[in-house]
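Below is one structure, written out as structure tokens, with a few remarks after it.
As you look at this complex, bear in mind that one protein chain is not there, while each of the others sits in place.
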Amino acid sequence: MAAATLVAAGESKDQTSWTVSAERVYTATGKVIEEGRVTVEDGKIRSVSKGGGGDLTCHAITPGLIDLSVRIERDLSSIEQSREITPEKRVADALDWFDEAWKREARSGVTSVMINPLERQVVGGLSVVVKTAGESAQQRTVKADSALYGAIGSAPSQSNHAAFGRPDDFYSRRPTTRMGVEWEWRKAFFDAALAREDKNLAGPGTLELQKALAGDLPLCIQAWTTQDIRTAVFLKEELAREGLGKLRLVVDAAAEAWKEPELLVRSATAAILPPFSAIGRSGDGSFFALDTAKVLAERGVTIALSGHGARAASERLCYQPGHAMRGGLAFDAALAAVTINPARIAGIDKRVGSLEAGKDADLVLWSGPPFEATSAVIGVLVDGRLILDPRTQNK
Amino acid sequence: MLSFLLAAAALAPANAPTAHGADTFTLKAAHLRLYGNKVVDGGVVKVEQGKVTYAGDAKGAGELGPDVIVHEGWASAGLVAARTWSGLGGEGLEPKRAFTAEARAADVVKLGHADFARARAEGITTMVVALSPANVASGITTVVKTDGATTLARDGHLQLGLSSQALRTNRFPTSYTAAIELIEAELAKPTGVWERVRGGKLPVYLDALSRDEIQRAVALASEHRLTGALLRAPLAGELAGDIKKAGLAVVVGPFGPGEEARVLASVAALGRERVPVAFGLESPASPEALLRVSAAMCMRAGLDPVQAWEGLTTTAAAVAGVGARVGKLAAGCDADIVLWNGDPLQLASKVEGVFIGGVQHESKGGAGHGGAH
Partner (left out) sequence: MKMLHTTTRAAAIALSACLLASAAAADGKLAIKAGRVLPGPGMPELEKATIVIENGRIAAIGKDVKVPWDAVVIDAPSLVAIPGYVEAHSARGMDRPNENLDVAPFLSVRDSIDPVGFYFEDSLRWGVTTINIQQGNNCVVAGQGVIVRPIGLTVDEMIVRTPSGVKLSASPKMGFSAATQAQALRRAFGDLRRALEQLVAEKKEGSDRARREALYQGRDLEGENAKGKAMEGAAWKVTGLELVPRGEIDEKLVPLLALVEGKLPAFFYCGRPMDVHTALDIAKENGFLAKTTLVIAPAAYKAAGAIAAAKVAVILDGAAVYVETDPLTGEEREVFVPGELKQAGVRFALASANPTTESLWFQAAQCVGRGMPRAEAVAAVTTIPAEILGLGKQLGTLEVGKFGTVVLCSGDPLSVTSWVERVVVEGRDVYDRSKDVRVKHLIGGQAPANTQAMGASLLGDPRKVVCCEGEDPEEHAKHEAEERAKKDKGEAEDDK
């Protein structure tokens, strides 16, 4: 049993056309093809149909997995902490394209990821969606400015302190509590709305906030506990009520969404769930019930699962749907939660998220039924390039 | 006739000042490193009023003149350190403000500092004195000679720190994004030093450590058509193609004996891609001897010896913007000459005499030539 090996430089390295067949092809469109085949040409899916043989075979094929909260780029130099509200800053400018984490994610089946600014900022800036493998930064960027990202909870206030002694840096500032965090959010949006009338009130970041108010830029807020999710939803509802704008809200790490799911339902908010926890206890003091995905999916909330860039092999995104299914989520919904759902949330579903002709050739090849602990990711294609070669696995 | 003159000259004490002025003489060396690969055995260098008028073989030298210095070992142009903190007396860092583009190393450097005397003892005659890279824009470098008196160029380069060391969490900017924004804002509406940078009149030094930082620096240079060099940039060899396209040089080092193989191999890769490589120091934090050690370590990892020598002399001088004056022994250049007891590319060789502007200077560790100043 060889360890999973990345494709070495050689004849396979630049090949972008393949025929991949499997006993089952899970397209994530609702259709499952038995004894199916996916034809890849020049990095795009040419056809998905019945048929066998081909260059690569496996037990099952799914679309490449998509992680909207992959947490690569956790370095503090990626966020501008001199201000708490920096909507204009792009985390894309700070990406380390040489990070080993890209390869780690790619070989475990994650093909597209959204990189978000750290939750230390109230509003950290603009997220970016990129492929986990590819030739250059430009080629790998799927969608620049995919969302405006920020946080509600205890994280944004942690490094600040009330002014005491001799304040010799800019951390003597608001917010130091959750109420301060909420104040910053509301002020940012109110000021941005006012700046529509009075251009003198505009500053750096006003444009991005206005785009979010107009619903042109999705707003992604990290909120683990139910009180923070409530704050996020109330923010959206208040702005709507005041006629300032209609946010397209997504909550990241919505661990306690199971407590008050009606909040997400009535506000049409999508949820990105964090990695499932062994004992339920999760981030920011939240409790993450195992059936959260099922409860939300039943209520019609669009959910996406995430892996938070786990280094340990058993905690990666490919194992999260298994936990969700243990909690009662149906297989089709679990598959959607790591493929077409995150694609729709990030607005990249024209390119990725399902196996359909014309979409990017991002495929995951499995040794058994996808997401089972008894299955492993044995092959990965990103834009038609073979990142993990199933032929080197002794299976 | 010639031999009589030579014999007469040989009888004269080798270190006596001449009648015409201390900066006019002829040097005869057993081996003369001219430039690149070119070594002339029994070579001659003619110096007149501090400038080289001839450097080459004995045949083309013609009249040697009354003052002839005969050196049994090697002679070469003085070494050029493309970056150093020498002479700043520890005042190279402004910890409170990250952006002080108009600060000048020339205002701080003490030309008579002991750092320069030590540099001379290692055969270094020209140095680019830079401020600390721990600021996004720490200021402008200056190019000086190690004679304690000469400034070659008051303004050398604008140094920009694009590594994580330039970013602190308690001072603006804390992010790469904001640092680049600051620089681009200045380049968009350039005033002062930025006007010269924008026009390419003043080169830049871009300090970067990790590969993504190097990538960002190269992108910045390409987009705004900046000239100059990357500083430090270990593993730059992996991005050699992009660096070449951007027309940047790289100032590497200092490297010690324990340097990572990857880093040294990267320098060799830069050489193969014909990216100009120059060697630098962080003196006085690192001993000046490391300049030649750096070159030797890179040669061991596969860097072409010609490129290694150029990295110590002509390329470094070009990066410093003073390539017309120093870095090689050729007519018209300053008479910055170092006498060695062996090939300067061999680490075992040591300095036996240093001339700067044709005037011999104290170079401790040399044998015999006391030297007037």
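Letters A and B mark the chains in the order given here, with residues in each chain numbered from 1 onward.
We adopt the following convention: a contact is a pair of C-beta atoms (placed from the backbone, for glycine too) under 8 Å apart; a residue touches a chain by one contact, two chains touch by 3 or more.
For clarity, every value in this text was computed on a predicted model and none was experimentally measured.
> Give the labels of the shown chains that the missing chain contacts, considering the complete complex.
A, B
> Looking at the full complex, which residue from A:Gln138, A:Asn200 or A:Thr374 touches the chain that isn't shown here?
Residue touching the chain left out of view: A:Thr374.
> Who touches the missing chain here, A:Glu41, A:Asp169, A:Asp291 or A:Glu356?
With A:Glu41, A:Asp169, A:Asp291 or A:Glu356 as choices, the missing chain is touched by A:Asp291.
> Out of A:His161, A:Arg196 or A:Lys259, which touches the unshown chain?
With A:His161, A:Arg196 or A:Lys259 as choices, the missing chain is touched by A:Lys259.
> By the contact definition given up top, give the residues of chain B that touch the hidden chain.
Interface residues of chain B facing the absent chain: 260-262.
> If the hidden chain were put back, which residues of chain A would touch it?
1-4, 100, 103-104, 107, 226, 230, 256, 258-260, 262-263, 265-266, 276, 278-281, 287-292, 311-314, 322-323, 325-328, 367-368, 371-376, 393-395
Everything below uses one rule, namely that only the chains that are shown with their structure count from here on.
> Considering the complex alone, what residue numbers of chain B touch chain A?
Where chain B meets chain A, its residues are 164, 167, 169-178, 180, 210-212, 215-216.
> Touching chain B in the complex: which residues of chain A?
It is residues 75-82, 89-91, 93-99, 125, 137, 168-171 of chain A that touch chain B.
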